[in-house]
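One chain of protein is taken out of this complex; the other chains stay put.
For chain A:
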Amino acid sequence: MEGKEWLNKLRARFTGAGNDDWPDWYRTYRQRNATPPAPSRLVSELPIVVLDAETTGLDIRQDRMLCLGGLRVHGNSISLREKFEAYLHTPPGHDGKPAVSIHGIIPNSHRYTYVKEPKLLADLLEYVGDAVIVGHHIGFDVEMINRSLQRNGAGPLVNRVIDTSNLAKRLRPAGYWTPENDYSLDALARRYRIPLSDRHTALGDCYITAVLWLKLLTRLAVKLGHDLRMEDL
């Protein structure tokens, strides 16, 4: 099982061909992502999706996604209409987790409409398409999504992924004045004067991250002295 998945990944990476066992929605997604964005493309012209997942905890192997939020960014605009927001039921055995106090999602609360995991994934890939995925410490969120994809018989996300915390580090490397832990979303939001309301709701964090993304891009462009292209990131 593990071996086969590994082989599929490898095959997909080198040949771009699909796996016969993939669900249709994943196959469609892979077709849309046949060619990665050229390094010379202007960042402002590319579709961007900012993602954020709320989870039961920080353990990649054991914890599960509870909620996934996404906002679309075109150039300098964040569209609130084209949002992605989906909630999953808390899996059994995860209800008592301390993370509840962080994101405030009460297990299986009636405030939300829940979907099943495959539905969430299919909707997500439809929403993301071939956009560049942006997020804060996004590696964790992508890994959560990939594990979920794997459990549902699909391959991983193949989009270009950009972590806003890395961008922030490039603009202001850690040092005496900027300790290593100063790249948290809270710290950066404070540094770049982004109000911290709705923190720890998936969409709220997406919004803060999206504004942060736009602010960081501008500063990076000023630093580099030219309009940003994919190769700059």
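Note that in this section a residue touches a chain if its C-beta (ideal position, glycine included) is under 8 Å from a C-beta of that chain, and two chains touch if they have at least 3 such contacts; residues count from 1.
Convention: contacts and distances are computed from a predicted model.
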Q) The complex has one chain missing from view, so what does its UniProt entry call it, picking from "ABC transporter permease", "CBS domain-containing protein", "Simple sugar transport system substrate-binding protein" or "Integral membrane protein"? A) "CBS domain-containing protein"
Q: From the listed residues A:I48, A:I133 or A:V211, report the one that touches the chain absent from this view.
A: A:V211
Q: Out of A:Q62, A:S79, A:S109 or A:Q150, point to the residue that touches the absent chain in the complete complex.
A: A:S79
(Q) Please output the residues of chain A touching the missing chain, sorted low to high. (A) 69, 71, 76-81, 83, 85, 113, 193, 197-198, 201, 203-204, 206-207, 210-211, 214-215, 218
